[in-house]
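Part of the complex only, each chain left as placed.
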């Protein structure tokens, strides 16, 4: 596949992912590109969940205003907003498992054409743990993956079958990559949109999975 | 009903036994029972199984109990910040049972609520589901997870009254309530102990029935990742 095809950059991918969010949604953003999505929600009324026990996550604090009792799921110091509520971890994952979170936007190592997701471990490498990822993909209303279409070796990350241990089976609803937007349907992957300067043929060429 | 103790080691006196199962509150280094962990190190109790979302860092929190090899097994969802942990795990000196974070929290809450097993979608089709009971409800497959029944809970709260009613502060609440619930005995360390009647009964996060012994700080409350924005960018 032609490595010259770039498509969207990280910020454009985040901006595209932000279009998935609707006014009034409660949303969980993973680390990496998903975190950038918060910058592109505009005036939509979105409430961010941090799964360690908070709804209404605010931005990083100003220097000197960090609070050891106020961190996000990535253990970074953050702030609260005027809509914020705090709760314990059992309640937090109760709302995740119970489908109260409308959407999670997450990074991935691999996604399969049936919506399998792998983003928590690489056998033989250091294993850090799944944290809340397995709960999120099993529980939230809609799982949107945002990732580069190919890995650093140029190999497709959108696969017929994941090769890495799964985070969840058949859990992904939509995949947003630098090349475009794909939906996981009962018939297989469906191309929703191509990134600027990218053709359907480019995406088919860069994708190991079948696009129907 | 004297619940207030003078120090962490006094509060743990008579409760420790090699091979016991301890549930610990905290997320990362936020809201961890740092004084009780130090007292566990000093006690020399060993072959512990510890259910805790994380394992601290090398020189703070549960990392200290790993350094002294007092922990035989961890039940955790994420242990990425701890090099000594990784070394012991990869060399086979330490057992590790990974639980999805929500499954771990619910297992603690379930144990505390007398529920020995419950069904969840989390982990279905992954390594987490291997060897676990599968069952369908309304056409979807779930796996059974078991409640955690700990011998001892160690937690950190913000304030306590002298009857053990607790309130937590911001995201330092996290695993502390479910960890407290699942222990036969629960010891809490707090930043301030106030007289009974000082906390509005509607605002108590964890009723004193769950809390058997209490000690007061001071706490270091270390920050793991200090992230800030600049005033001028506001």
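We call the chains A and B, going by the order they appear; numbering starts again at 1 in every chain.
The rule is short, and it goes like this: contacts are C-beta pairs under 8 Å (C-beta built on N, C-alpha and C of every residue); 3 or more make two chains touch, one makes a residue touch a chain.
These numbers come from a predicted model, not from an experiment.
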Could you write the composition of the whole complex as a label formula, given that just one representative of each chain kind is shown?
A x2, B x2
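The rule we apply is simple: only the chains that are shown with their structure count from here on.
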Hey, how far is the Cα centre of subunit A from the one of subunit B, in Å?
28
Hey, which residues of subunit A end up touching subunit B in the complex?
50-54, 59-63, 65-72, 74-78, 80, 86-90, 92-94, 96-97, 116, 126-135, 138-139, 165-170
Subunit B contacts subunit A in the complex at 27-31, 53, 76-81, 86, 98, 100-106, 108-109, 120-128, 158, 168-178, 205, 221-231, 234
